[in-house]
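Showing just some of the chains, left in place.
Naming follows writing order (A and B), and every chain is counted from residue 1.
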Amino acid sequence: MIHVGVLGATGAVGQRFVQLLANHPWFTLSTLTASDRSAGKSYGSVVNWRLDSPFPESVKDLVVSPTTVDAVKDCDIVFSALPADIATTLESDIADAGVGVFSNASSHRMAADVPLMIAEVNPEHAALIDVQKKNHNRDGFIVTNPNCSTIMLATALAPLMKFPFTTINVATMQAISGAGFDGVPAFGIYDNVIPYIGSEEEKMSREANKILGTFDGTQIAGAPFTVSASCNRVPVIDGHTLNVWIDVAATPDEVIEAFRTWQPPFAGLPTQPEKTILYLPDENRPQPRLDRNRGNGMTVSVGRVRDGIRFVAMGHNTIRGAAGASVLNAELLHTKKYF
Amino acid sequence: MIHVGVLGATGAVGQRFVQLLANHPWFTLSTLTASDRSAGKSYGSVVNWRLDSPFPESVKDLVVSPTTVDAVKDCDIVFSALPADIATTLESDIADAGVGVFSNASSHRMAADVPLMIAEVNPEHAALIDVQKKNHNRDGFIVTNPNCSTIMLATALAPLMKFPFTTINVATMQAISGAGFDGVPAFGIYDNVIPYIGSEEEKMSREANKILGTFDGTQIAGAPFTVSASCNRVPVIDGHTLNVWIDVAATPDEVIEAFRTWQPPFAGLPTQPEKTILYLPDENRPQPRLDRNRGNGMTVSVGRVRDGIRFVAMGHNTIRGAAGASVLNAELLHTKKYF
């Protein structure tokens, strides 16, 4: 059995990790870390479970550890839901201690020797781990998953990479949960749109190029397109919706066909949905409330492909856009014998 | 005194017309029309007043008329909040009967001899009325105001017309009230985004070209740019927010300066705001709940001008985007002696 830990297990993404790992067929949840004041107490007694799925009783009595290298050094891998400021040093130290780190934090995403992975989209980037281990002379490693909005965009672009394009404009309508449980005060977002999310637009631009870039065995050459994003917070609980414009050399029918027929290079991993990309033909879909839970929250739904080329993409931001993407990365790397 | 009527006075836009006209310094509200079952009863007894401003007592006892030519033939002008299917014929008949029609309906917006006006943006188009009167041999006339989203876009573009540009991508996040009081069921929009509004995207494309087109005294030549829109309904009560991309040959600072310094060719009309366009420097503005009521709902707020060129525009959809725009058109044409 593979022993896994979750760093920052009480927050919005941390609870999603726990939810996805509590009954995982391959991974055994053995360590949950949180702030020092929670350390030493049972997870059930310190967590304020705020997901609408029942609290997983199996982890109720797990004693919470402090968020340190020591706490996780006996894990085979850890999943990180830490804020970037804490993640930067700690994740490196954990990797240096020989543990594999699957991180949802932004700290190391753009590091030249750290894979920024969406399992079905750029699995070949996993080999960057070997470069990273050599560079840092470490037995462990860090693998990151992209920003929650970027995942929806980059996944939807994967089937279109066979067509030439150079420019993407994307407007996002992002859910409240993307800022964490307490990140968005109700007074600010209710009956409102906030047309700004700090550093989100920059993340979408740079991360999409890396994810869809080409790996030559040594380094990644960024994909030859530019992303111009406008990010908005809207009164939606879960599910990020994107309006995309792309100057792709294809007809709407060709784009739809590409969405319909694209397949990832592997199948059957525990957290992998039946369809990574689902094309919805109805003129008013996808919609976050009706479509965010498709594929257990791991499917990116696309629709409204029309001249422009314009289309709409939507996915669950804390599952496909965060914890679920990270767990799937770990499942893939386990099949590749990285741990 | 100028006697005015409102066609379809009980709906979302109709109530806004009544609110704006009840105490108007130039216009006397003398006729309110509604469905046949309301005709003959007092407006106060048939209207379900659903605006958050107090019901204007002055119109409480006004007897509602049926929506016919006869009912308004003694008005100097009428404001139309009719649905397009009814408006098409009736508005023409009313104009033929010698009455000036200021219409919020889409029926006649694209007719070659009907002005599609935003008073401060293309006042010179008013002269199309003379062409229209000749073509139809009518004493009355029809003047239309644009679709509610188009008004926000076209107004924000006015200051930029001095720079060359050819392509605009725009994503809209539109308020519930844009579909009328009962147009959007709560079950459908709550905790959700609906990425489709019937025919809205087509309206934005064609109407923007006409509004910003040039009038040679005989006809309007559409403006030489293309608009590619993606329209979304979001859980906001009032206020349409736009994310705009424009390939304009100007720097962000030049665009901001254009927004700051632009002035309409006239000032001081009763419904005209102090600033038609207000540039907000804060990185997270404009926001519908905080900014929709600026200039009594008649100001279009813009912000977040950055490379791309990308910017955000927002305005009150049932005031600046509908009833208020129409009333201001009437005020302008009164100063031009069209009635």
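Following the convention adopted for this analysis, contacts are C-beta pairs under 8 Å (C-beta built on N, C-alpha and C of every residue); 3 or more make two chains touch, one makes a residue touch a chain.
Quantities reported herein were computed from a predicted structural model and do not represent experimental measurements.
Student: Please give the number of copies in the complete assembly; 2 of them are in place here.
Tutor: Shown in place are 2; the entire complex has 4 copies.
Going forward, only the chains that are shown with their structure count from here on.
Student: Specify the angle of rotation obtained when superposing subunit A on subunit B by their C-alpha atoms, rounded to a multiple of 5 degrees.
Tutor: 180
Student: Between subunit A and subunit B, what distance separates the C-alpha centroids? Give it in angstrom.
Tutor: Their C-alpha centroids are separated by 42 Å.
Student: Can you list the residues on subunit A that touch subunit B in the complex?
Tutor: 169, 171, 173, 190-196, 228, 230, 232, 234-237, 239, 241, 243, 245, 283-290, 303-304, 307-308, 310, 312, 314
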